[in-house]
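The complex appears here minus one protein chain, its other protein chains still in place.
Take a look at subunit A:
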């Protein structure tokens, strides 16, 4: 059926728009108890009664149609542009039954735009606990709309909502507040100048600073003459408008809503007293962080060992059962080890996502923002920068997008620039394997494992560097600050298992598949380069090595090993590696590590897979990645290649270097210029090289 209907979900942040969207469309967009989870519009399809198909749009939350941050602009630009392909036939305003008064402000504004509007009152499941009663019929009458009382948690009320959407033609488009009473003469003049336009829309265009690039310019010509009113005058009018709207809302709610405030004061205040306490607040935050590292390091080591062995066994099985030949060796030596290098990290990454998701779902994140704002401001950041910095431990890309709710451009830019220093999950594979190779497996103070402490230290280094560079940037960047800061403190909620589980599964999946594709491609390329070579040295490798053995250079049982080493050395990749070796040698790396570093400029997690592929070409034995790396010998100094000095140097290199194309692309998108990503790439990677160099030279 081509009878498609555009439906936009609009509402204050954190009222459950995405939860409603997921219920309607069956999709699994991210939900979290923190204002500003959704920052971009997302689309989905919903089947309505009588075969109507609705095109549903999930939007970032906004407190009103007066945009004050980037994610809010999305909504206003959509609603003011009738030519937009997503322009809604129906606006569904999502409100939270516990914050109805505030949520209705936006509702009355949208109503004034004369768009057919449905009011969804979400979180109906909380009404009983909070002793809230609501006269829905009367509210429908006073607001001139249809209301669906739903609970996305309990999945109730959605049939009614779908029915309402399908019948959208019968909705009233009468405004419920007359905004022009705030300045009758002014609005009269406006109406006369643009008889064809909607009055409230004109008012929004006049008062907004947003970029209405797509707006029909011809229709709006001459509107700028109405901006002649001074800025503060306009703002006074906006304040008046807000007051008028609240007067209306208060009047309506007095007749229809009752809340027992005593019942409402409960868990929140008791939890807040502890979680935002001067001392306990920080102690708890730190304890939570410690717990996360313990989980990542200790608890996930068991499934990881299993995965590592399973891949080694799979490679062995392929080699033994498939007919020998190029294809078999491509799978056994190229693809399997490459993929194993990423699959092995699933347990850890899942744990990380699990914790972040629980923190977000419980409502705790806003408390951290509150606790940290003062401290972060010293470094030119905002309390809200904590969220990107914490979620940056999963991945810098969503983290950078999460900066959109930071009001001040300077604070936001600095946050974007320093976020890539936080230890993202792609660094984790590199850290883990190197730590397990070079840091002894000991206990400190009987309980903490030394290895997990080193890991935590690396996270702290990442975080510390982010903070310090923010401090430096704050002093260098000359951007006028217009600071103001408002953050909502949502109610605490028990994380919903389903939401958390979806989050963990979806994010882990996209991590594995995203990285998987790159790794697959790179490992095939590497395998081809490593099993072919130019010139005679490669083709005659076997004969040459055998001759050397016969001359007594080494015992016969080492023959195979020497042959594969010789082949690798004279393969294409060997020559390429030799070319970069002078650059990486001072840091303590051999050419194989050099190749792995170069290939991980596409994405860091490729590092382990690359090494696994390079090391396994030509080897016949069933071996885990770790054992292969442990067995590598430093070609010049002798001794293990991965020792304390080269290990630390590698760890530091990965801590600081900018090795993620996707992050660079996102920074370009969010800042609208290549200047910042290029600076990030050059400065971060240059710094990484210097630090790694110094570390190696000091330790050796």
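Basically, a contact is a pair of C-beta atoms (placed from the backbone, for glycine too) under 8 Å apart; a residue touches a chain by one contact, two chains touch by 3 or more; residues count from 1.
The criterion applied here is as follows: contacts and distances are computed from a predicted model.
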Record-based protein name (UniProt) of the chain missing from this complex, from "Xanthine dehydrogenase family protein molybdopterin-binding subunit", "Electron transfer flavoprotein subunit alpha", "Ferrous iron transport protein A" or "4Fe-4S dicluster domain-containing protein": "Ferrous iron transport protein A"
Hidden-chain contact residue, picked from the options A:371, A:394 or A:611: A:371
Omitted-chain contact residue, chosen from A:172, A:197 or A:238: A:238
Full-complex contact with the absent chain, from A:87, A:158, A:186 or A:246: A:246
Option from A:60, A:175, A:340 or A:383 whose C-beta touches the chain left out: A:383
Hidden partner interface residues of subunit A, rising order: 63-64, 66, 68, 99, 101-102, 105, 232, 235-236, 238-239, 242-243, 246, 259, 268-269, 272-273, 276, 278, 281-282, 366, 369-371, 373-375, 383, 407, 483-491
